[in-house]
Structure formats: structure tokens, C-alpha cells
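A protein chain is absent from this complex, but the other protein chains hold their places.
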Amino acid sequence: MRLEAMESMYQDVILDHYKNPHGRGLRDGDAEVHHVNPTCGDEITLRVRYDGETVADVSYEGQGCSISQASASVLNELLVGKDLAEALAVQDTFLRLMQSKGQITPDDAMEEVLEDAVAFAGVSKYPARVKCALLSWMAWKDATAQALGDGLVNERTTS
Amino acid sequence: MRLEAMESMYQDVILDHYKNPHGRGLRDGDAEVHHVNPTCGDEITLRVRYDGETVADVSYEGQGCSISQASASVLNELLVGKDLAEALAVQDTFLRLMQSKGQITPDDAMEEVLEDAVAFAGVSKYPARVKCALLSWMAWKDATAQALGDGLVNERTTS
Amino acid sequence: MSHTLPGLLDTEAIRKDFPILHRTVHDGKPLVYLDNAASSQKPRQVLDAMSEYYERHHANVHRGVHVLAEEATALYEGARTKVASFVNAPSRDEVIFTKNASESLNLVANMLGWAEEPYRVDDRTEIVITEMEHHSNIVPWQFLAQRTGAKLKWFGLTDDGRLDLSNLDELITEHTKVVSFVLVSNVLGTHNPVEAIVRRAQQVGALVVIDASQAAPHMPLDVQALGADFVAFTGHKMCGPTGIGVLWGRQELLEDLPPFLGGGEMIETVTMSSSTYAPAPHKFEAGTPPIAEAVGLGAAVDYLTGIGMERIAAHEQAITRYALERLAEVPDLRIIGPVSSEDRGATVSFTLGDIHPHDVGQVLDEQGIAVRVGHHCARPVCLRYGIPATTRASFYLYSTPAEVDALVRGLEYVRGFFG
Partner (left out) sequence: MSHTLPGLLDTEAIRKDFPILHRTVHDGKPLVYLDNAASSQKPRQVLDAMSEYYERHHANVHRGVHVLAEEATALYEGARTKVASFVNAPSRDEVIFTKNASESLNLVANMLGWAEEPYRVDDRTEIVITEMEHHSNIVPWQFLAQRTGAKLKWFGLTDDGRLDLSNLDELITEHTKVVSFVLVSNVLGTHNPVEAIVRRAQQVGALVVIDASQAAPHMPLDVQALGADFVAFTGHKMCGPTGIGVLWGRQELLEDLPPFLGGGEMIETVTMSSSTYAPAPHKFEAGTPPIAEAVGLGAAVDYLTGIGMERIAAHEQAITRYALERLAEVPDLRIIGPVSSEDRGATVSFTLGDIHPHDVGQVLDEQGIAVRVGHHCARPVCLRYGIPATTRASFYLYSTPAEVDALVRGLEYVRGFFG
């Protein structure tokens, strides 16, 4: 059975994160949001905690498919410890990759920014699944704006 | 120019009645109705006067196409002077002819009942015009029911 | 693995009528289309009827004296006659064409909200639905309840996926103005017991609305035998085109109830300050109707009737029984809904261990197998059974036992993939 396209969606990295999620569970935070993917009912409750402008923690709980679960785990791994501007840059790059409809093949620069998250490149070919991959990332940006204020988030956004 | 079907709609009899309508104008009556053909806006106000069970007068006023105008004129000519049962039989025969979708060719018996009204046979092929031809006849039956009561009208109806 | 189940249709012949069933997906895999509860495919006969309509007869209907307008009107109204006889309506004037079943249901809810007594729904009255409704038979009633102050109540579900009628008499009371329920559930497959509900509703003088969206395509439907006041269904699930739905309603109700959408075609006479309305069905069909879509639906009804609704029902019954048997062999697979093929339609929902339905569906798709995953527009059902979503396979007159086998093989592969 030929499963190229799909195997490129279900990368081992994604399956690993799905089976062993990072930072799952709800811990103290400065803001909490609840996002839903209306097309499939996936849900996430996500909290952010900031230490000045440093992402001190991203904790979350929710239900969803391997893609949305793995993406939340990758987000936690990638963003915790980064300062806001860096974290926003990662978020923005991830967003661009996911909206590329399979047209972007991540280059070295992108891999450096996204690390494990480049594994999601294959998902961008499946519009119905892009929303799964983005659920936690949208929730994170929303929670961050609530915790720190829209103004600051906009200022630190590069694009 | 070949106009068979249409010439059979616009029989000379119809055009004559259209140009020289019988009994047009509103006179005293026992009941008055106002009917509208919503598909084209044709309107008729029609009054009936009864002398016992004899149709003493059918008077009317309205606007509409040649078919609806001629049909009211023919109605006046045919029904005034008849007794109710006869008049209802004429109405019923006319209705059957008009709903025949061009499938009935009037025979002698029908011609005897309908007289000038057989000229409308061709109209029955044109669903949009059937309503024009029936406007005054429906109004007459309605007015008669108002003047004499539904009960009597049903009793005298043959079919 | 018997592929000659009793009651099967000649699917080889039938499948020839459906062009899409011959396409392949994902580099040459044959399409196994098991998403019929979401929408059915269309036979060539339906597509040809619509093309022929546009290529030979199109014009706006009613009001026209030219040939095309006469022909288009005859075709459009002819489709109404076909649909009326398909559901055994006493009169063709009881068949209203809408854009889909959702509009049909909203139309009823709105008529009742603006109606005079005795039909008027207001803050002293109650609306009863069920926990297995499609969102299209929930949200319109929520709107009506919010806007009128009426109380919305519902039947719960038993653990084996059936309506819990144990509190029938407490739910449907003297205050109930309308009871609306689905004939066959689009998630559970359950075929609901109409008689008990209708009897109780009639006792208290409530109107009965039946959502037959998942029934009309699959079995003989007789609105008179159902005893309901309104029956809604949708064209695209029954071999017809998108863009058309049906509402059947009892004549005297259609006469008494107020119109919903205003516009061309539905009026008798209009002045700037007020209007009067045409008789039903036109009163409820504002604007240019779905003409080609009605022609297509008429052709679909001819197609289905040509095969025979009894035979289609028997075919699906056989396929469903076989599918339930075969699915029972898949480890960790849990059917959501009745596990026996009695009183159920050809829609089978399930979960597969902890594997999220999205993942199940995606891996099946890669093998050419199209199923639906999610809450299927009936989220309360998922909440009721404590699951986020299901995977749903749904069959139709062209479904084969071999497709059931493909599904089962596909599910084994899914288990391996995420195991």
C-alpha cells in the first residue's frame, strides 16, 4: 500500500508527540482561553504564564485528533522559555507553513525556527486538518494577548 | 406566417366578444365578488342577481386580456336566463374543457351546452391563459354561492 | 464472507448509472464511498435531466406566456407532482420546495412563531424535540424558544441508542404546541417509533413535525400513514441535486399558517403598504424557485421509484446486517447506536479504541475509503455517549458487501498504524 502523502502527514515526530505529549495538564497561568474547532469539535483549554516577557509556561488540556494533540505538545516544547518576540516569530512561521497548502518545503532557516514543528509541513496539504494543527497556536496567541495586552503583542509581532 | 395553434386560441368569436362585450358594467345584484388572477393581475368585480333559481343578471367590470374579457362576455350571454342547475352544468362543462390541456375536441353535445364558449377550446393548450378564461367563471360560482348559499349550489351541481 | 446476501440489488448495473463511482482516488485506488448519510451521489439520469432542462427549456417559471416559460413551468410543477406521489401526499399543493431540509424545518418553526391561535407558540407553550436530532432540527427550535419565550424540552436516549419514551406523558403535555423528531437518526441509524409519539401528540393537540432527511432516500415514505403534520427532507441525500429541499404539510395548516419569506411568486396582490398572499404551496416559495433542481429531484424520484423503494430498503437492510456482523469482528470497535439491524437505517457510527475519528477517517481515506468523522451535526448525541466524535459509515442502493469488506480491512490497517 502506497501511503506517501499520508506518511508525510503522520510523521514519526507527530506520532511521538501524540503518544507522549509535553506539558499536558492545566497549571497556574495569567490567562486562560478555551478554543473549539467547529468543523470537528476538537477543543482545547490553554493557559499561559509569563515572567515579564518570557513565556514561563503553557499548560493545556483538551481532546482532539493526533494532529491537534501533537501540535499542542510541540507548541509547549518550542515556546516555553522563549521571550515574547521570539515566540511570536515561531507562531508566525508555523502559521505561514500551515497555510501554504503544501507549497512550502521548509528550508534550513525555517527548520531552525520551527524545530520539531516542521514535521507538520505535510498537514498543510489537507485543509480540513490545518485547523487541527493550528488550534493550540491560535489559542496561545489569544491567551497571550489577554495576559499581556493586545498592544504589546502587536508591537512584538514582526509581520 | 403559420399561426394555426394561435389562430385557434384567438377565434373570431373570442375577438368579437372582446371588442363588443355583452352585459359589461355593474348593475344591481344579490352578491358581489372581486377576483384576481395573481399570475397576471387580471381583475374582475362581478355581481349576480337571482330571480328564485333563475339567473336574472350577471354584471361585471374589470381589466384583463382578450381572453378574460371575452370569457366574461360569453358567460353573460350563456348564463343569463338559465336556471341554476342548467347554469352550473354549463360552468362545469366549461371548466372541464379548459382543464383538458387541449385533449378534448368539443363534440356536438358539448357544443350544444357551451355554444359560443366552445371557441375557448384552443385556450386550454396554454396553461398560463386557462386562468384568464376561468376568472369570470370562478367569480360567478363564488358569487352564486354567496347569493344562494353553498348548500343549494352543491345540491344543484351535477358532478 | 458471503457476497450474495439475500435481498441485494444488482449493484453492478446500478453503479453504471453513477459516473463518480468509477473514479479513483489517491493514485488509482478505487473509490469506496461510504458517506451517503452526508450526501448521496447522482445517477446520470438526474444529471441529464438537468442539462436537458438548461439546454432546451430554461426560463423563469409562472407568469410567462412564451413557450420556454410554459415548458419550464410544466417541468417545475411536474416535479412537484412526482414528489407528492413519492410521499403519497393527498394533494400536490401540499409539497413546498425549499433550499434544503434545514430551510424546511426553519420554515415550520417560523410559521408557528408568527401564527395565530390555535397554532401560535408563545411563552405559555412548550416545544418537544429529542436528543438525537440533527442541529437543523435543534437550532430552529432554540431560536423559536428564545424569541417567543416558549420552553424547549426533549426526549433523552437509552444506552443502546434508542429514544427513551418512558416519560412520554410528562414530556408531551397540554402545553405542548409542537413535537419535532427525526425519523431515522443520521448518527445512530435508529429508526424511531412514530406511532407512539404521534398518538400522544394528537391527544394533547400538538402538531407533529418529522425530519425524514435520512428516511426519504432509503425506504417507502407515506406522509398519510405517518400521521404527521409536516415532513421535511432534502434532495441531495436522495440522488437529487444540491439546492433543493422539501416540506410537506397538511393542506389546512398551510392555508392557515402565515408565510415566512416574502417576495416574488408568493403574493396575490401587492401595494406599497400591504400585500395578500397566494395559496399554498406558492405562499411559501418566495423568489425564483430552484427550477432545475426540482427537475433533477423529479428525475431522482423517478430513478428511485424505478428500482423500487421496498427493494432499496431491503438491499440496505442486508448490507447493514452484514456490516454490523463484520464490524463486530474488529477489536476495540464500539458501535454507537443499535447493534442489531432491527429498526435501523444503513448508517453505522462507531469508535475505534482511543484513536480519534479524524485519524481513523484520514487513514481510511488514504485507502480510498470515504467515511465521515466528527459529530455529524448532532453534537448532543456525542455528549450523551461521552465521546468527542464518531466515525460513520453509511450505505446506499449502490453499496456492496465488498465495500463493507474494504472498510473492515481498512480499519485493521488503522489499528496497526496507531497501535
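Should a chain be cited, it is by its letter among A, B and C, assigned in written order, with residues numbered from 1 in that chain.
One rule holds in what follows: contacts are C-beta pairs under 8 Å (C-beta built on N, C-alpha and C of every residue); 3 or more make two chains touch, one makes a residue touch a chain.
No experiment lies behind these values; they were computed from the predicted model shown.
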Touch partners, limited to displayed chains, of the chain removed from view: A, B, C
Omitted-chain contact residue, chosen from C:290, C:345 or C:401: C:290
Selected from C:161, C:189, C:249 or C:374 as touching the chain missing from the view: C:374
Selected residue (touches chain absent from view) among C:66, C:124 or C:199: C:66
Residues in chain C touching the chain absent from view: 19-20, 23, 25-26, 31, 33, 35, 38-39, 41-42, 47, 50-51, 54-60, 63-69, 98-103, 105-106, 114, 131, 134-140, 142-143, 147, 152, 154, 234, 236, 241-245, 261-267, 269-275, 286-293, 358, 361-362, 364-365, 369-374, 377, 379-380, 383
On chain A, residues whose C-beta touches the chain left out of the figure: 36, 38-41, 126-129
Touch list for chain B against the chain that is not drawn: 1-3, 5-6, 9-10, 15, 39-43, 63-67, 69, 126, 129, 132
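In this section, only the chains that are shown with their structure count from here on.
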Mean-CA-position distance for chain C and chain B (Å): 45
Rounded Å distance, chain A centre to chain C centre (Cα mean): 38
Chain centre separation (chain A, chain B; CA means) in Å: 77
Sequence positions of chain B contacting 2 or more other chains: none
